[in-house]
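Sharing a structure, written as C-alpha coordinates. Questions coming.
Here the complex is missing a single protein chain, while all its other protein chains stay put.
Moving on, here comes chain A:
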Amino acid sequence: MKKSRFKWSNLYLILVFCFLYIPIFYLMFYAFNAGSTMNKFTGFSLAHFGELFADTRLIIILLNTFILAFLSALIATLIGTFGALFIYYVKQNRSKTLLLSLNNILMVSPDVIIGASFLILFTTLGTAVGSLNLGFITVLLSHIAFSIPIVVLMVLPKMQEMNDSMVDAARDLGASNFQVLKDIVLPVLSPGIIAGYFMAFTYSLDDFAVTFFVTGNGFTTLAVEIYSRARRGVSLEINALSTLVFLMALILVIGYYYISQDTGKNNSKGGGVK
(Lines give C-alpha, C1' and ligand atoms only; values in the text may rest on other atoms or scores of the structure.)
Protein backbone atom coordinates (compact mmCIF):
# COMPACT_ATOMS: atom_id res chain seq x y z
CA MET A 1 0.00 0.00 0.00
CA LYS A 2 2.59 2.46 1.10
CA LYS A 3 4.84 1.84 -1.84
CA SER A 4 2.33 2.94 -4.42
CA ARG A 5 1.56 6.12 -2.56
CA PHE A 6 2.60 9.17 -4.56
CA LYS A 7 4.70 11.57 -2.54
CA TRP A 8 5.14 15.24 -3.39
CA SER A 9 8.34 15.32 -1.45
CA ASN A 10 9.86 12.66 -3.71
CA LEU A 11 8.83 14.52 -6.83
CA TYR A 12 10.35 17.67 -5.42
CA LEU A 13 13.65 15.94 -4.73
CA ILE A 14 13.73 14.36 -8.17
CA LEU A 15 13.09 17.69 -9.87
CA VAL A 16 15.75 19.49 -7.85
CA PHE A 17 18.37 16.87 -8.54
CA CYS A 18 17.49 16.81 -12.23
CA PHE A 19 17.91 20.54 -12.35
CA LEU A 20 21.29 20.26 -10.67
CA TYR A 21 22.68 17.34 -12.64
CA ILE A 22 21.21 17.58 -16.18
CA PRO A 23 23.64 20.31 -17.30
CA ILE A 24 26.58 18.22 -16.14
CA PHE A 25 25.33 15.05 -17.78
CA TYR A 26 24.54 16.99 -20.95
CA LEU A 27 28.11 18.21 -21.04
CA MET A 28 29.49 14.76 -20.31
CA PHE A 29 27.28 13.22 -22.98
CA TYR A 30 28.83 15.40 -25.72
CA ALA A 31 32.31 14.43 -24.55
CA PHE A 32 31.64 11.18 -26.38
CA ASN A 33 30.43 12.90 -29.55
CA ALA A 34 32.18 11.96 -32.78
CA GLY A 35 31.58 15.44 -34.21
CA SER A 36 33.41 18.50 -33.02
CA THR A 37 30.52 20.69 -31.86
CA MET A 38 27.69 20.36 -29.40
CA ASN A 39 25.06 21.08 -32.04
CA LYS A 40 24.34 17.50 -32.90
CA PHE A 41 25.33 14.12 -31.58
CA THR A 42 26.78 12.38 -34.60
CA GLY A 43 27.99 9.16 -33.04
CA PHE A 44 29.97 7.66 -30.18
CA SER A 45 33.70 8.22 -30.10
CA LEU A 46 36.56 8.61 -27.63
CA ALA A 47 38.42 10.92 -29.97
CA HIS A 48 38.13 13.93 -27.65
CA PHE A 49 39.69 11.97 -24.84
CA GLY A 50 42.52 11.12 -27.18
CA GLU A 51 42.94 14.79 -28.03
CA LEU A 52 42.91 15.61 -24.37
CA PHE A 53 45.70 13.21 -23.48
CA ALA A 54 47.72 14.45 -26.41
CA ASP A 55 47.35 18.03 -25.17
CA THR A 56 50.33 18.14 -22.81
CA ARG A 57 49.70 21.76 -21.85
CA LEU A 58 46.27 20.87 -20.50
CA ILE A 59 47.59 17.79 -18.68
CA ILE A 60 50.29 19.87 -17.01
CA ILE A 61 47.68 22.41 -15.95
CA LEU A 62 45.56 19.60 -14.55
CA LEU A 63 48.51 18.29 -12.55
CA ASN A 64 49.38 21.80 -11.36
CA THR A 65 45.82 22.29 -10.19
CA PHE A 66 45.89 19.11 -8.17
CA ILE A 67 49.31 19.80 -6.69
CA LEU A 68 48.07 23.26 -5.75
CA ALA A 69 44.92 21.86 -4.13
CA PHE A 70 46.90 19.18 -2.32
CA LEU A 71 49.48 21.60 -0.93
CA SER A 72 47.16 24.45 -0.08
CA ALA A 73 44.71 22.11 1.67
CA LEU A 74 47.54 20.49 3.61
CA ILE A 75 49.01 23.75 4.85
CA ALA A 76 45.59 25.29 5.49
CA THR A 77 44.60 22.22 7.51
CA LEU A 78 47.72 22.51 9.64
CA ILE A 79 47.25 26.21 10.28
CA GLY A 80 43.48 25.98 10.66
CA THR A 81 43.60 23.09 13.15
CA PHE A 82 45.94 24.97 15.44
CA GLY A 83 43.86 28.09 14.90
CA ALA A 84 40.78 26.20 16.09
CA LEU A 85 42.73 24.93 19.11
CA PHE A 86 43.82 28.40 20.08
CA ILE A 87 40.37 29.89 19.55
CA TYR A 88 38.95 27.15 21.75
CA TYR A 89 41.37 27.94 24.55
CA VAL A 90 40.73 31.69 24.45
CA LYS A 91 39.31 32.28 27.91
CA GLN A 92 37.32 35.47 27.45
CA ASN A 93 34.00 34.87 25.78
CA ARG A 94 33.97 38.21 24.02
CA SER A 95 37.31 37.82 22.32
CA LYS A 96 36.33 34.28 21.35
CA THR A 97 33.17 35.49 19.63
CA LEU A 98 35.15 38.24 17.97
CA LEU A 99 37.72 35.79 16.60
CA LEU A 100 34.99 33.48 15.34
CA SER A 101 33.17 36.34 13.65
CA LEU A 102 36.38 37.46 11.95
CA ASN A 103 36.79 33.88 10.76
CA ASN A 104 33.23 33.73 9.42
CA ILE A 105 33.48 37.06 7.61
CA LEU A 106 36.24 35.58 5.48
CA MET A 107 33.95 32.65 4.71
CA VAL A 108 31.14 34.78 3.37
CA SER A 109 33.03 37.62 1.73
CA PRO A 110 33.00 37.34 -2.08
CA ASP A 111 35.97 35.72 -3.80
CA VAL A 112 36.36 38.74 -6.04
CA ILE A 113 37.12 40.94 -3.07
CA ILE A 114 39.57 38.45 -1.60
CA GLY A 115 41.23 38.04 -4.99
CA ALA A 116 41.48 41.78 -5.61
CA SER A 117 42.87 42.46 -2.15
CA PHE A 118 45.49 39.76 -2.57
CA LEU A 119 46.44 41.16 -5.96
CA ILE A 120 46.97 44.58 -4.40
CA LEU A 121 48.96 43.05 -1.55
CA PHE A 122 51.19 41.03 -3.84
CA THR A 123 51.87 43.86 -6.29
CA THR A 124 52.67 46.23 -3.42
CA LEU A 125 54.96 43.63 -1.90
CA GLY A 126 56.44 42.98 -5.33
CA THR A 127 57.38 46.61 -5.82
CA ALA A 128 58.74 46.79 -2.30
CA VAL A 129 60.76 43.59 -2.32
CA GLY A 130 61.23 43.38 -6.01
CA SER A 131 61.32 39.64 -6.46
CA LEU A 132 57.68 38.54 -6.00
CA ASN A 133 56.33 37.39 -9.34
CA LEU A 134 52.70 36.50 -9.69
CA GLY A 135 52.53 32.76 -10.19
CA PHE A 136 52.42 29.49 -8.31
CA ILE A 137 53.55 30.92 -4.97
CA THR A 138 51.05 33.78 -4.93
CA VAL A 139 48.21 31.46 -5.96
CA LEU A 140 49.24 28.96 -3.30
CA LEU A 141 49.37 31.64 -0.60
CA SER A 142 45.94 32.99 -1.43
CA HIS A 143 44.43 29.50 -1.64
CA ILE A 144 45.86 28.68 1.79
CA ALA A 145 44.42 31.94 3.09
CA PHE A 146 40.86 31.35 1.96
CA SER A 147 40.93 27.69 3.04
CA ILE A 148 41.97 28.33 6.65
CA PRO A 149 38.56 29.63 7.82
CA ILE A 150 36.90 26.54 6.35
CA VAL A 151 39.19 24.24 8.29
CA VAL A 152 38.64 26.22 11.50
CA LEU A 153 34.92 25.89 11.00
CA MET A 154 35.13 22.12 10.51
CA VAL A 155 37.50 21.46 13.43
CA LEU A 156 36.06 23.74 16.11
CA PRO A 157 32.81 21.77 16.68
CA LYS A 158 34.86 18.59 17.26
CA MET A 159 36.88 20.54 19.79
CA GLN A 160 33.69 21.50 21.59
CA GLU A 161 32.52 17.88 21.58
CA MET A 162 35.76 16.81 23.20
CA ASN A 163 35.53 16.29 26.90
CA ASP A 164 37.91 18.62 28.73
CA SER A 165 38.47 16.15 31.51
CA MET A 166 40.10 13.85 28.92
CA VAL A 167 42.92 16.35 28.67
CA ASP A 168 43.13 16.48 32.46
CA ALA A 169 43.17 12.69 32.57
CA ALA A 170 46.02 12.47 30.09
CA ARG A 171 48.06 15.00 32.03
CA ASP A 172 47.22 13.17 35.22
CA LEU A 173 48.67 10.00 33.68
CA GLY A 174 51.91 11.80 33.01
CA ALA A 175 51.50 13.10 29.46
CA SER A 176 53.32 16.29 28.51
CA ASN A 177 51.53 18.99 26.53
CA PHE A 178 52.89 17.58 23.30
CA GLN A 179 51.82 14.04 24.17
CA VAL A 180 48.34 15.27 25.10
CA LEU A 181 48.10 16.91 21.70
CA LYS A 182 49.49 13.95 19.78
CA ASP A 183 47.74 11.11 21.59
CA ILE A 184 44.45 12.63 22.72
CA VAL A 185 43.45 15.89 21.08
CA LEU A 186 44.44 15.24 17.46
CA PRO A 187 42.96 11.70 17.30
CA VAL A 188 39.69 12.95 18.75
CA LEU A 189 39.66 15.83 16.27
CA SER A 190 40.66 13.70 13.29
CA PRO A 191 37.18 13.39 11.70
CA GLY A 192 36.92 17.18 11.71
CA ILE A 193 40.46 17.55 10.41
CA ILE A 194 39.85 15.11 7.55
CA ALA A 195 36.59 16.80 6.66
CA GLY A 196 38.35 20.18 6.78
CA TYR A 197 41.10 18.91 4.49
CA PHE A 198 38.64 17.63 1.91
CA MET A 199 36.64 20.82 1.99
CA ALA A 200 39.79 22.90 1.58
CA PHE A 201 40.88 20.61 -1.25
CA THR A 202 37.65 21.04 -3.19
CA TYR A 203 37.55 24.78 -2.54
CA SER A 204 41.02 25.13 -3.99
CA LEU A 205 40.19 22.83 -6.90
CA ASP A 206 37.21 24.82 -8.10
CA ASP A 207 38.34 28.30 -7.25
CA PHE A 208 38.27 30.62 -10.20
CA ALA A 209 37.97 34.22 -9.04
CA VAL A 210 40.87 34.42 -6.60
CA THR A 211 43.20 32.49 -8.89
CA PHE A 212 42.24 34.65 -11.83
CA PHE A 213 43.36 37.74 -9.92
CA VAL A 214 46.61 36.55 -8.42
CA THR A 215 48.07 34.34 -11.14
CA GLY A 216 50.58 35.60 -13.61
CA ASN A 217 51.86 34.55 -17.00
CA GLY A 218 53.56 31.29 -16.21
CA PHE A 219 50.90 29.56 -14.13
CA THR A 220 47.25 28.81 -14.59
CA THR A 221 44.81 26.40 -13.04
CA LEU A 222 42.15 24.32 -14.69
CA ALA A 223 39.32 26.69 -13.88
CA VAL A 224 41.12 29.64 -15.38
CA GLU A 225 42.23 27.65 -18.43
CA ILE A 226 38.75 26.34 -19.14
CA TYR A 227 37.37 29.83 -18.81
CA SER A 228 39.83 31.26 -21.29
CA ARG A 229 39.28 28.40 -23.75
CA ALA A 230 35.51 28.66 -23.40
CA ARG A 231 35.71 32.28 -24.42
CA ARG A 232 37.32 31.16 -27.64
CA GLY A 233 34.48 28.69 -28.19
CA VAL A 234 34.23 25.44 -26.31
CA SER A 235 36.06 22.57 -27.87
CA LEU A 236 34.79 19.15 -26.89
CA GLU A 237 38.18 18.46 -25.36
CA ILE A 238 36.92 20.54 -22.44
CA ASN A 239 33.89 18.27 -22.19
CA ALA A 240 36.18 15.26 -22.00
CA LEU A 241 38.26 16.94 -19.32
CA SER A 242 35.16 17.92 -17.33
CA THR A 243 33.98 14.34 -17.50
CA LEU A 244 37.25 13.15 -16.02
CA VAL A 245 37.24 15.79 -13.31
CA PHE A 246 33.65 14.94 -12.43
CA LEU A 247 34.56 11.28 -12.08
CA MET A 248 37.51 12.20 -9.94
CA ALA A 249 35.27 14.27 -7.66
CA LEU A 250 32.91 11.32 -7.46
CA ILE A 251 35.78 9.09 -6.36
CA LEU A 252 36.84 11.64 -3.77
CA VAL A 253 33.35 11.85 -2.33
CA ILE A 254 33.08 8.07 -2.16
CA GLY A 255 36.51 7.93 -0.58
CA TYR A 256 35.54 10.50 2.02
CA TYR A 257 32.35 8.56 2.74
CA TYR A 258 34.34 5.43 3.48
CA ILE A 259 36.89 7.25 5.61
CA SER A 260 34.21 8.90 7.72
CA GLN A 261 32.42 5.57 8.07
CA ASP A 262 35.64 3.95 9.14
CA THR A 263 36.40 6.48 11.85
CA GLY A 264 32.80 6.23 12.99
CA LYS A 265 33.25 2.50 13.33
CA ASN A 266 36.49 2.96 15.21
CA ASN A 267 34.75 5.21 17.67
CA SER A 268 32.16 2.64 18.53
CA LYS A 269 34.17 -0.54 18.17
CA GLY A 270 37.53 0.50 19.44
CA GLY A 271 39.50 -0.93 16.54
CA GLY A 272 42.27 -3.48 16.90
CA VAL A 273 45.17 -3.62 19.29
CA LYS A 274 48.39 -2.17 17.99
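The definition used in the following text is that a residue touches a chain if its C-beta (ideal position, glycine included) is under 8 Å from a C-beta of that chain, and two chains touch if they have at least 3 such contacts; residues count from 1.
As a working rule, contacts and distances are computed from a predicted model.
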Omitted chain, identified by the protein name its UniProt record gives, among "Dihydroorotate dehydrogenase", "Spermidine/putrescine import ATP-binding protein PotA", "Formate hydrogenlyase" or "MBOAT family protein": "Spermidine/putrescine import ATP-binding protein PotA"
Identified contact with the non-displayed chain, of A:Asn133, A:Asn163 or A:Ser228: A:Asn163
Residue, one of A:Ser36, A:Gln179 or A:Ser228, that touches the chain absent here: A:Gln179
Residues of chain A (touch criterion as defined above) contacting the omitted chain: 163, 165-166, 168-176, 179, 183-184, 187-188, 266-274
